[in-house]
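One protein chain omitted, others in place.
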Amino acid sequence: MTVSARDSKTKILHALEDQDTNVTFDDPLEHDMVLNMGPQHPATHGVLRLLVRLDGETIVSAIPDLGYLHRGYEKIAENCTYHEFIPHTDRLDYLSPLANNVAYALAVEKLAGIEIPERAKYIRVICAELARLASHLVWVGTMAMDVGAVTVLLWGFREREKIQDIWDLLTGVRFTTSFTRVGGLAQDMKEDSVAAIRNFLDAFPQSLEECEKLLIKNRIFIDRCEGVGYISREQAINMGITGPILRASGVEHDLRKDQPYLVYGNLDFDIPTYTDGDTLARFYVRMEEMRQSVKILYQALEKIPQGPVNANEPKKVLPKKERTYGNMEELIHDFMLVNFGINPPIGEVYSAIEGSKGELGFYLVSHGEGNPWRLKIRSPSFVNLQILPLMLKGGMISDVVAVIGSLDPVMGEADK
Amino acid sequence: MGLEQESFFTTKLDDIIGWARKNSLWPMPMGISCCAIEMMAFAGPRTDVSRFGSEAFRFSPRQSDLMIVAGTVTYKMSHVVRKIYDQMPDPKWVIAMGACTSSGGMYRSYSVVQGIDLFLPVDVYVAGCPPRPDNLLRGLMEVQAKIARGEKPGQKEKIYIQEHA
Partner (left out) sequence: MPDLKELVVGKLRDRFADEFESSNEYRGELTVIVKKSAIRSVCQFLRDDAELRFDSLRDVCGVDYYRPEDRFEVVYNLYSIPQNFRLRIKVRVDESDLHVDSVTPVFSTADWEERETYDMYGIIFDGHPDLRRIYMPEDFEHFPLRKDFPLMGIPGSLALPRK
């Protein structure tokens, strides 16, 4: 017997009472189905929740739901001094903590009008590029795992562990680094860190190629990525997309080139740009970016000058801890900075860097006090996630994981 | 457990089940934020968790008996965490990984739950922000020791793993 899908429940019950258990529907795909993905789902990279309306296997519409990791950073920032907020920046985009440290320090320095020494600028470039490598390595692993290749995850993490060992040497911490200070760095880069970075760089391109070969010669991977999650150039610009996703849609825009900060102007590197705008193009852009980062790191290690790493502005830059125990001046400055903060002049600035996900910016409003009046985090993941419904519409349900993987969102900064 | 004759063991049923259970804890990776990355490193090639029989990360709560809550739990997320905990079959164990999970950590703000023990029974607290993978391994071993001692989950005294220098 057949049962139409409308008020099917009672009909099934009747059918079962009649002891005819062969119940079939007229058309089970006649109606849309709403599917909930997340917030606890292996492919949503944290706690993204996605509600998908399906017609059979085709996606009619998708609605992301955020806020499961909203930790109230902006409110916390208004209640602590400029220095105290540095550890919080680690945990924004927790795949590349060093890059966030750099972005925040640059914003505060712009607000307070501090010029940092040349050596500190080079070390910050090294930090930001190492962070980009570490972030992209997790991305390639998780994205490949989402479409079914688990090996790349393990290989990616093998390489990432090496970078974290370098961070351990360079900053003293393996993961959440809090390395930058307003007006400089927590400590200078020692010879052993330089040697460790060089060792890593010499072996890394080979390992990257191994990972890439596993994927780009794999029919399954290519078929699952090619033409999936297409986004056009105009859509990407109008949606305010930045980073690798924008560059995969054919816009050659990178803040490192367009508005050079630190010493990126002195370094020679390319901006990889693809025009396909699909998941595979985003894969190639990031892979190529990693190669460019290696190039940048080699040049930075070559060109780095000797000298101090902290600006000589005692009223704004924290003194070395050892010095505060013996010198009265330093002790007073330390006391004033810790208790009252750096008190930048009244004004507002916006400063952004090209993070691994896109434009990571900080908008700071100062009222001349020790703590910011307002700190707004312009997080790339938040803006980039907005394009997800557009990318998914009309696609297949199995493509959802590939598309989310290619967007590479980190909910820590998307939810703030 | 004692060896009475050749090729025979006599033991209590509880002991043998506890022994089997402790060496095949299947974690439910409740990866929420930063700690989730260190939890992935804990499953990764360097600190290989399969040495302790826990490499089978199950994303379905029905198939797991150890929940590692890794990351800041907000009020909005707490309902999800609790629901997933309720869906796990007994006996089930909970590791609170990291400072925010254990106590709210550095997030003294309006949206963060100040410690998951406000709504969940926790067995082991692991310190660190985030804990190093080896520290999390120690937390796992403490859960195994608890099982070996025959303790019920979430009842006896809590274990706090300190961060070593």
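Odds and ends about this structure:
As written, the chain order gives the labels A and B, with residue 1 at the start of each chain.
In the analysis below, a contact is a pair of C-beta atoms (placed from the backbone, for glycine too) under 8 Å apart; a residue touches a chain by one contact, two chains touch by 3 or more.
None of these values were measured; they are calculated from a predicted model.
Of the listed positions B:28, B:100 or B:120, the one in contact with the omitted chain in the full complex is B:120.
Of the options A:239, A:301 or A:397, the residue whose C-beta touches the omitted chain is A:239.
Listed residues A:117, A:141, A:183 or A:361: the one in touch with the omitted chain is A:361. One chain of the complex is left out; on chain B, the residues touching it are 75-76, 78-79, 81-83, 108-111, 113, 118-120. One chain is missing from the display, and on chain A it is touched by residues 66-67, 70, 72, 74-76, 78-79, 110-111, 113, 237-240, 242, 251, 253, 258-259, 347-350, 352, 359, 361, 363, 365, 373-374, 376, 378, 382-383, 385-386, 415-416.
Everything below uses one rule, namely that only the chains that are shown with their structure count from here on.
Here the spacing of chain A and chain B, counted between their Cα centres, is 28 Å.
Contact residues on chain A toward chain B in their complex (touch as defined above): 39-42, 46-47, 67-72, 75-76, 87-88, 90-91, 94-95, 138, 153-154, 157-158, 160-161, 164, 174-176, 411-412. By the touch criterion stated above, chain B contacts chain A in their complex at residues 30-34, 36-38, 40-41, 44-46, 59, 71-72, 74, 76-77, 80, 84, 106-112, 129-130, 132.
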